[in-house]
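As structure tokens, the structure follows; a few thoughts come after it.
With one protein chain held back, the other chains of the complex are shown just where they sit.
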Amino acid sequence: MEARKDLLDIESLTMEEISYVLDNAAPMKQLFTRSVKKVPVLRGKNVLSLFYENSTRTSSSFEVAAKRLSADVTEFSVSTSSVKKGESLLDTIETLQAMRCDYIVIRHSQAGVPGVVAKHTRASVLNAGDGHHAHPTQALLDAFTFREKFPEVAGRRVVIVGDVEHSRVARSTSRLFHRLGIDVAVLGPSTLIPDARPDHMKRLRSWEEVFDWRPDAVYMLRVQLERQEGQFFPDIPEYHGLYGMNSARLEQVRKLGAYLMHPGPVNRGVEVTDEAMQYERSLISEQVENGIAVRMAVLHWLKPNTGGSAL
Amino acid sequence: MEARKDLLDIESLTMEEISYVLDNAAPMKQLFTRSVKKVPVLRGKNVLSLFYENSTRTSSSFEVAAKRLSADVTEFSVSTSSVKKGESLLDTIETLQAMRCDYIVIRHSQAGVPGVVAKHTRASVLNAGDGHHAHPTQALLDAFTFREKFPEVAGRRVVIVGDVEHSRVARSTSRLFHRLGIDVAVLGPSTLIPDARPDHMKRLRSWEEVFDWRPDAVYMLRVQLERQEGQFFPDIPEYHGLYGMNSARLEQVRKLGAYLMHPGPVNRGVEVTDEAMQYERSLISEQVENGIAVRMAVLHWLKPNTGGSAL
Partner (left out) sequence: MEARKDLLDIESLTMEEISYVLDNAAPMKQLFTRSVKKVPVLRGKNVLSLFYENSTRTSSSFEVAAKRLSADVTEFSVSTSSVKKGESLLDTIETLQAMRCDYIVIRHSQAGVPGVVAKHTRASVLNAGDGHHAHPTQALLDAFTFREKFPEVAGRRVVIVGDVEHSRVARSTSRLFHRLGIDVAVLGPSTLIPDARPDHMKRLRSWEEVFDWRPDAVYMLRVQLERQEGQFFPDIPEYHGLYGMNSARLEQVRKLGAYLMHPGPVNRGVEVTDEAMQYERSLISEQVENGIAVRMAVLHWLKPNTGGSAL
């Protein structure tokens, strides 16, 4: 397996690389039960965190992961930074490049930005979410979490529920699941299910069809309340009524023995009721914990370009 | 002495525990005069800082304390976080729990929140101030500071001046002082002195009564300018005239040889004049320094629940 500099999306990974990361996340996770939850593998390395969109959960997860590998983490706080003074993205990248950081963790509202950054820097770039495009560490943590429950994932079934159209989670996770041989279906308002969706994304039209299909996990997407203004569905109560995980649906999920997943943070009462949050087969917390383990595995795996010559 | 997971308030501590923390803060403080101000006792541990109310002083104090014990500190910045996106407190706790952090330092405007967090997580929870309820590390640092001056504290006298009613500092510190055998009195506007105050909180009605009582320390509370809108006292100049530490009163304090304390940050010209800030027996800076030592002692003492099983 060749060394890889960046993690930008799921598409560009080989199956061998995917297995490598998933396999290596397991010993990382075991570390969390030890008294000293730290290994010195990235000692003396700099991780730079660059979040153009706020996300405490994801940025904290990367930060904790990096520190457990003994790296030094510096937050390049975009909201108060030169970016506000009108600095172009390319100049910011050039600055980071010049600071000789080893890893750049970046989230940006525009698809493709992490790829541009990767091309212009020797540092390893980790895409922490770009527009509607990709969120590869989310996909990897989802796969790791699912695989912990089903060591043989091929032939298993996962249904993704909600705003599939605008979700980089749906995009990355469904793609990775498909490559692992998991059957993927989607359910959601017709305005939020892409017409031009990949063949492997089976469309289901109702919860009845979902339960008939007998999924092994139901993956509820987050409703982006802040982006939604009556554009794609009438209102929240109606959305919850049609697509939310409520008592009646939870009962069906329970009968199937299926798991419940969600990328977090949950809008309680919208995607999932308080009651359903207590479901004994909810994997939501495990997704958070596994997120750190998977990000450690990714950081450990990527190899910054340490060539001495300028780009 | 049994191990303790959380520090939520002063009431729940035994006298033995209080002595243990105060005794152990002394060697921590000695560390500050050494060239390497750091010990490896919390190496590989994660401290998560979660401030729902801003307080640079208190959060920096905890951060420096944790780093001097070699812990890794992650700030879970609430103002820019998912919390804003409507995440419930319980879900935030579940996330922190899943991240497997060892210590959570939390400040919240609502009384009782740190206790709720403590119940739902294996991590040790340190209350850094909750509503009007408690601020136990402030009380411990106040006691440590007072004890440095009076090794035999029993029978000594401290008067607390200001908004006793709404002050978690007054609440926690007076309680701890009382348990240590220190006599506590209060002075303040009648609207700001609780009617239902504990027996040990002697009410004084004027500065004359204060000086007649011969306190060993005068503890000035901070006026919460941002919360005050003419509700509890007419205006700042009148408050300062009636309750502030001015030249004439400082002269009396000096005659008694009494110390001056304040939790910081001081509103100069409100609680304390510029002149009084120069008082040779002011302990305000020592309170800051001791705050770090005491927080180190507390962090070192608490034991997270490391049981492998889920809660």
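Here are a few things to note about the model shown:
Each chain carries a letter (A and B) given by its place in the written order, and its residues are counted from 1.
Just so we're on the same page, a residue touches a chain if its C-beta (ideal position, glycine included) is under 8 Å from a C-beta of that chain, and two chains touch if they have at least 3 such contacts.
Source: prediction; values computed, not measured.
Remark: the omitted chain is touched by one listed residue; of B:Asn24, B:Ser60, B:Ser88 or B:Gln110 this is B:Ser60. Here one chain is not drawn; of A:Asp91, A:Asp235 or A:Glu275, the residue touching it is A:Asp91.
Residues of subunit A in touch with the missing chain: 43-46, 72, 74, 76-78, 80-88, 91-92, 94-95, 97-102, 306, 308. Listed here are the subunit B residues that touch the chain not shown: 32-38, 54-57, 60-61, 63-64, 67-68, 79, 225-226, 264-268, 277, 284-289, 292.
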